[in-house]
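The complex appears here without one of its protein chains, the remainder shown in place.
Take a look at chain A:
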Amino acid sequence: MKEQKNEPRWFTVMKVTAPLMLSYLPIGIAAGILLKSGGFAIWMIVLLSIAVFSGGAQFMIASMLMTSTPVWTITIMLFFLELRYVLLGTSLSKYLKKAKQPFILQFSASMNDENYAVNYLKFSTDKYWTPKDALGVEYYSLAAWTIGNIIGGILGSTITIDLPIVHFALTAMFLYMVTMQIKRRILFFPVIISAILSITIVVALKSTLGLIIATLLAATAGYMLEKSIKKRNVKSPMLSKIKGPKNTHEKLHSVKNVKD
């Protein structure tokens, strides 16, 4: 590994993680406040932040604590929510082929949506980026997340918050992730299908299990549509990429080419 500057490697990695750490603090605080008002003790919030380390999961636990949902329902809902990590782990695995098994164990345990995004971008654009650096990104973001949660837990007993409004933090986070992920036109199709199916199936079953059914059906519908379009016309405009604002997607791409 080549040192590019005279600063220690951990500092370089931390600088890469800094924007993520900054955005984890307020969201962590919100999660901590919610968990505290759901009845969690602060040491329990710390334990949860380290063991689960997932914004979506922790907001979901907080809202289910208030409705006194049975533990097994919470567990199943969390499992299905976290199933998306299958995708993240699978797509990062090609960069970790030389890593040893204990490292994979350590690395996967602290992976989540945002540090995955940082690491995926670094692995694909920076040839000096190592699995050890990637683990550093995970631990720095975990530290920021846990500190945010602790601050939230301390504030929790002094601040009363409007729950439906703070719950929207989670909705906004998902909206952000969808917006970031729609990089091709065809992805609008599963989005529309999933929204319609989610509302109808959740209401029909009176259960959040409907979310999973909607997800599987919509993803399969998107996959089938892509296959059938490709069969007819590989250059169909439906399959083309979406230009970002000020061509940001294209800029990312050219950065990659220069580094290669």
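By definition in this document, a contact is a pair of C-beta atoms (placed from the backbone, for glycine too) under 8 Å apart; a residue touches a chain by one contact, two chains touch by 3 or more; residues count from 1.
Note that in this section contacts and distances are computed from a predicted model.
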| item | value |
| --- | --- |
| Identity of the absent chain, which is to be given by its UniProt protein name, from "AzlD domain-containing protein", "Branched-subunit amino acid transport protein", "ATP-binding cassette domain-containing protein" or "Transketolase" | "AzlD domain-containing protein" |
| Selected from A:V13, A:I150 or A:A214 as touching the chain missing from the view | A:A214 |
| Chain not shown, touching residues in chain A | 19, 22-23, 26-27, 39-41, 44, 47-48, 51-54, 56-57, 61, 65, 67, 71-72, 74-76, 78-79, 81-87, 89-94, 96-97, 99, 101, 104-105, 107-109, 111, 114, 162, 165-182, 187, 190-191, 193-199, 202-203, 206-208, 210-211, 214-216, 218-220, 222-223, 226-227, 244-245, 248 |
